[in-house]
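Everything on this sheet refers to the single structure shown next.
With one protein chain removed, the remaining protein chains of the complex are shown where they sit.
Lettered A and B in written order, each chain numbered from 1.
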Amino acid sequence: MAKHQLKGGKKTLTNSDLITVENLIKYFPVYSRGVLLKKQVGIVHAVDNISFNIKRKETFGLVGESGCGKTTTARVILNLIEPTSGEAFFEGENIFEKFQSSNKKEKLKLRREMQLIFQNPYGSLDPRMTVFDIISEPFVIHKHVPKSQWKEKVYELLELVGLEEYHAERYPHEFSGGQRQRICIARVLAVEPKFLIADEPVSSLDVSIRAQILNLLGELQERIGLTYLYISHDLSSVRQISHRVAVMYLGEIVELADTDELFKKPLQPYTKALIQAVPIPDPKAKTMKNVLSGEVPSPINPPSGCRFHPRCPIATEKCPKEKPKLINKGHAHYVACHYA
Amino acid sequence: MTENILNIEGLKTYFFTEAGIVKAVDDISFNLKKNESLGLVGESGSGKTVTALSVLRIVPKPGKIIDGKVEFNGDDLLEKTEKEMQKMRGSEIAIIFQDPSSSLNPVYNVETQLRDVILAHQTVPKAETRKKVIELLEVVGIPEAETRMREYPHQFSGGMKQRVAIARALACEPTLLFADEPTTNLDVTIQAQVLNLLNDLKKKFNMSLVMITHDMGIIAEMTTRIVVLYAGRVCEIAKTHDLFERPRHPYTEALLAAVPRLDMKKTLRIIPGNIPNLIEPPSGCRFHPRCKHAKNTCKEKIPVLEEIEPEHFVACHEWQNISLKGERKH
Partner (left out) sequence: MASNKKGEKIKEKSKRRPASQWAVAWRRFKRNKAGVFGLIIVMAVFFVGIFGSFFAPYPARPNKDAIKPFYKGDVRKPPSWLDPEEPNNFKYLFGTTPIGTDVFSDVIHGTKYTIYVGLLVTAITMALSIVVGAIAGFYGRWVDNLLMRISEVFLVFPALLFILVFVRIFTLTVGDPFLTIPIINIQIPAGLTIVVVILGLFNWASNARMIRGEFLRIRELEFIEAERALGASNTRIIFRHILPNLLSSIIVVSSLTIAYAILLEAAVSFLGFGDVNTITWGQILQENFSEMRIVWWAEIFPGLAILLTVFGFNLLGDGLSDALNPRLRD
């Protein structure tokens, strides 16, 4: 296994870290259809050796374009899909080991600590259940709230996410996208988690509703002390909500820094291009000047060396040959580029 | 008024669904000057797409254009026969849709799709159509056009598919192009490529462009004038600069304050409530249930679009009493 990746996780592992991810790899085999058995014809390098840590009560942003592996990272941390290799820790405890052990109680306990909010609030609610049933579902699974208190607790959660008590007896199809996202958040909060992964929670919502949900997430962080992993392709919302940000490209982290630092002084050419490509809602701002040419290559056969080299404006002969390490350039600003 | 290529007046398009009549476009008026880039901004259900479909007269069932005038170069399109309209579509007015993978036919290769559009409107010998197809693909920036034109849509990436869709829309050099959220499904870096391409092509083909989007960033980048729609009605029409500097309609103002910006961190202001149901839209001004400036008149009377300063129109009863200054302070 490659050793040249960020080892910061372990070194800085102190009490302030809630989540630590080390050398995480997830490959998906690609099959061709056979008559009875499938034949493996390739490997998708979805997540390729990434490491990072998330501090308590922090919002950690993960940005990148489609197919860069950000969603896979989230699914792997929650053990919704199994990692190929690597480690992830929650409060110092090995997540993958715990999920592989047969201790059902421990597994459920870990499930309660970490939760996920989805992009699509239309698909992530069971259409045949009332809001009450949806929000009390975690009580059925984890049995941490006695049945006599369900009603009270559901109403409490509804209020917390800005919905009304009478909404409890309705069905999901009666709600708008923003309200459904609130229901999703209420369901997730029902297990009283410490760590929440928000996977593009506002992408499918209308512009005027997005701010509602982003602000709600911020308020909940202050009130309950939640830690977030915020995943999005929308740089503006990442900037808005995150304390630290990691930029992913083709399964690898190419830059990681404090939000302001990253957006004001991006060092990696890809990060720079990404930031410049975002149109700013102000006709006076000058954007989209240095547009990146080409497209994201396939993660089945990623380019050698620095994966960004075929599109990089400053690439040299060295770039396809040698993979740049993710190096701390001061102020905990990590960059993977030979020329940053 | 002769410089207006498009003049929409009192357009009403309703959808007659099982649940009731959806007033998707309810009395919308605006115009488009020659060679202008106009932005149609709005959220889902604002009627921006239906407006475009109405101009082309391709409103899907159970939708129907109820009333209004759509003047294209002085002719009312709503009075034309279906046959005349067929000739206009593609050759005079074209549209690019949001999802290129469903707007291209998967069973034909790219050459066939482009050729069909060309042959539908022009009589060109076969050898020349091929030349033209290659030319078009090169114009929209598809490398190795000669080999790639024999490929099928699924062999293209999302960004490339959108380029093909643009090539198809431009095949007959239309004078008016609608771009309906052309980059919503694309990645940021690809989006920038496609937007730049659209800008270049607009100049090259001398087109008027109507950019339909919900993204305030794209609108700021791409347009010179903006029409803001809310729940099937026009809220505000202004030059891009004016609109971003001095939004006069409370909805425009609130929308700008609710959108995060990449170049700075700001406090997001919330617009309370949800997007109204268009079967039973709010009375009077449709924004009043969510508007913090709403008075009683707003509930009762529909505000008319008035010109409050040159080329700045607002449909709001209260615009004079609202002080919006300071909202755009950086």
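FYI, a residue touches a chain if its C-beta (ideal position, glycine included) is under 8 Å from a C-beta of that chain, and two chains touch if they have at least 3 such contacts.
Remember, it's a predicted structure, so these values are computed and weren't measured experimentally.
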{"item": "Selected residue (touches chain absent from view) among A:I43, A:L108, A:L220 or A:A285", "value": "A:L108"}
{"item": "Which of A:E97, A:E152, A:E174 or A:E219 contacts the chain that the document leaves out", "value": "A:E174"}
{"item": "Chain not shown: contacting residue from A:K55, A:K98, A:H142 or A:H338", "value": "A:H142"}
{"item": "Interface with the undisplayed chain - residues on subunit A", "value": "35-38, 78, 80, 107-108, 111-112, 115-116, 118-120, 123-128, 130, 137-138, 141-142, 164-166, 169-171, 173-174, 184, 187-188, 191"}
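One rule holds for everything that comes next: only the chains that are shown with their structure count from here on.
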{"item": "Subunit A and subunit B, separation of their C-alpha mean positions in angstrom", "value": "32"}
{"item": "Subunit A - residues contacting subunit B, complex", "value": "65-66, 176, 178-179, 206-212, 214-215, 233, 235-237, 239-240, 259-260, 263, 273-285, 287-288, 291-293, 295-296"}
{"item": "Subunit B residues within the subunit A interface of the complex", "value": "43-44, 157, 159-160, 187-193, 195-196, 214-222, 240-241, 244, 254-256, 258-263, 265-266, 268-272, 274-275"}
